[in-house]
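One structure is given here, and the rest of the page talks about it.
Just one protein chain is left out here, and the rest sit where they should.
Note that the chains are named A and B in the order they appear, and that numbering of residues resets to 1 at the start of each chain.
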Amino acid sequence: MKKFLARNGPGYVFLLPWFLGFFLLALGPILASLYLSFTRYDMVGDPRWIGFDNYQYMFERDRRFWKALEVTFTYVFLSVPARLIMALGVAMLLDKGLRTIGVYRAIFYLPSLLGASIAIAILWRQLFAADGVVNQILAKFGIEGAAWISNPDTSLYTLVVLAMWQFGSPMLIFLAGLRGIPRDLYEAAEIDGTSKRRQFFRITLPLLAPVIFFNLVLQTIEAFKTFSSAFIISGGTGAPADSLLFYTVYLFNEAFKFFRMGYASALAWVLLIIIGFFTAVSFFTSKYWVHYENERD
Amino acid sequence: MKTNVIEKAVEPDVLEEMRHSAEIAHELRLRQQQRSRRARIYKHIFLIGMSVMMLYPLFWLFASSLKPENEIFNTLSLWPSEFNWDNYTKGWEALPISFTVFYANSAIVTVLSVIGNLLSCSFAAYAFARLQFSGKNLFFALMMMTLMIPYHVVLIPQYVLFLNLGWVDTYLPLVVPRFLASEAFFIFLMVQFFRQIPRELDEAAMIDGCSPFKIYWAIILPLSLPAMGTAAIFSLIWVWEDFLAPLIYLNDIKSYTVPLALRLFLDQEGQSVYGQMFAMSMLSLVPVIIFFVAFQKLIVRGIATSGMK
Partner (left out) sequence: MAGLTLRNVEKSYGNVTVMSGLNLDIHDGEFLVLVGPSGCGKSTLLRMIAGLEEISDGTVAIENTIVNDLPASKRELSMVFQSYALYPHMSVRKNLAFGLQNLKMPKAEVDRRVDEAARVLQIGELMDRKPRQLSGGQKQRVAIGRAIVREPKLFLFDEPLSNLDAELRVQMRVELASLYSKLGTTMIYVTHDQVEAMTMATRIVVLRKGIIEQVGTPHELYTRPANLFVAGFIGSPKINMFSAKATKGAHGIHIAMPDFQDFEIDGLERTVDDVTVCIRPEAFRPNGGSISVNATIDLVEYLGSEILLHTRLPSGQTVLMQTGGKAAYAKGQSITVGFEPGDVHVFDHNGNRVPFVREEALA
């Protein structure tokens, strides 16, 4: 025992805050919300066990749940590839032979830092309003814009554009990844007369695969978590016509507007499973398409 | 090499031919240089255009915050006809409570949270990077898994917990979790950095009579100032912009942070306050922009080493 403490003691002491946080703020709540998801709980009385009712209602009768899934998945499938392609393209432009790269890098990254703020969400609402700047610019070219945000058909795209505007962080990671590709590979390809296109598909893409994979997983999770901008732009409700009913917004409203804590917990668990599923799938399939340069063992 | 060849070539016409081919090569190289210079110029034009697009929303926000109310939506010009700083002074007092209070609130929450994040995360990172204990790999894996868990999943039980502790409507639910290393991203960032510090330094310190805490404090921390700086800046910006947690835990307008206050503008939306709303929005971005400009290098390096965010 004494020996055990001597060997492990310092480690556990340093990890103590994390232990507390992990059990009280992560593991505990996750299990608690699993329990709550099988109850009806309005925060006034005690939680009442109702078995699978929440899940049954969710899958069989709750049209807003399906709408929220549709909105969120559409957003993820549009915004993640758009943002990554943008990030990779710009990173490749910046990667070679520019001395002023620092300035561009800073300008392109800045929106990523600001993007989560309420101020930007407020700004976005105005940019894409019926009388907003976007339409004024379009009008200059003789195009009649739409009421982007108040039209359910287009509102989601304003958020996709907002996501694309924030391509800075995956861009920085791509830049670091591109730096890691040895220059002589390109020089060898150049001497062999390989075209730029082929160089991209045969050298850049395969060697960057781990970084792309990493960015993909990370950005997908981030996209599922999107909340503040959707909340502000939709006026806190998912309006218009639930076209901005992001899953997180729906969950928030169920929990903190209607105080259906049990049902909201069930929603939370479904979200956890979805994100877990996507992460797991990308990890298990990664070995088929990700090539790690320094593979060991 | 080439001159050797030329010297040895006695026959004049061979020499002539060589000179000729050298000229062609030179020509080719010049043309290639020209082409790559032209490509570079196109690239710059493209990147500058893109930079303008990226920054346009911010310029527009700034310009609108200075414009008279009637000009905001009627002209595309980024140059206000007159500089109307009134929006800032009026906006500052436009809500029932002055923005002085909101900024003070945000500052309190941010400073405490940053301190909490740095302390608790560097503790955990030091344990993971340097100390030996049973279950280390398991805990590390669990820590990495929490990176993936959306805040919404733990939100409700956390709320119930803090409600029962009587912490709702205080800053405790915003600050205390940050003293409990709840942001795995920072732990990961610091672990990555600590691992780059040669282990022999720890061992030398061990022989020099340092306890694990002393090694952390006298060796690891002073050598990790860049990583600490990166974590501090990210932490500061994220806490400053944090919206969801204050939205849930703060009900009393007197305790609102800046993002919550900005939202109040939306509730009383109407043409009359747009200028002030933009002014206050712009102002809320200023600390972030300042920190970004000042510490750009740290931020970029942080992302490159952690590979995240």
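In this text, a contact is a pair of C-beta atoms (placed from the backbone, for glycine too) under 8 Å apart; a residue touches a chain by one contact, two chains touch by 3 or more.
This structure is a prediction, so every number in the text was calculated from the model and none was measured.
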Specify the residue from the set B:M206, B:I253 or B:I289 that touches the hidden chain.
-> B:M206
Of B:L223, B:L244, B:L266 or B:I289, the one touching the omitted chain in the full complex | B:L223
Contact footprint on chain B, counting only the chain that is left out = 198, 200-201, 203-210, 214, 218-219, 222-223
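Definition applied: only the chains that are shown with their structure count from here on.
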Distance between chain centroids, defined by C-alpha means - chain A, chain B (Å) | 16
Touching residues on chain B, where the partner in the complex is chain A | 36, 40, 43-44, 46-47, 50-51, 54-55, 57-58, 60-61, 64, 73, 76, 119-120, 123-124, 126-128, 131-134, 136, 139, 142-143, 146, 148-161, 163, 177, 179-182, 187, 211-213, 216, 237-238, 240-241, 243-244, 248, 259, 262-263, 265-266, 274, 277-278, 281-282, 284-285, 288-289, 292-293, 296, 299-300, 303-304, 307-309
For the chain A and chain B complex, residues of the former touching the latter = 4, 7-8, 10-12, 14-18, 20-22, 24-30, 32-33, 36, 43, 90, 93-94, 97-98, 100, 102, 104-114, 116-120, 122-127, 131-133, 136-137, 140, 165, 169, 172-173, 175-176, 211, 214, 218, 221, 224-225, 227-228, 231-232, 235, 248, 251-252, 255-256, 261, 264-265, 268-269, 271-272, 275-276, 279
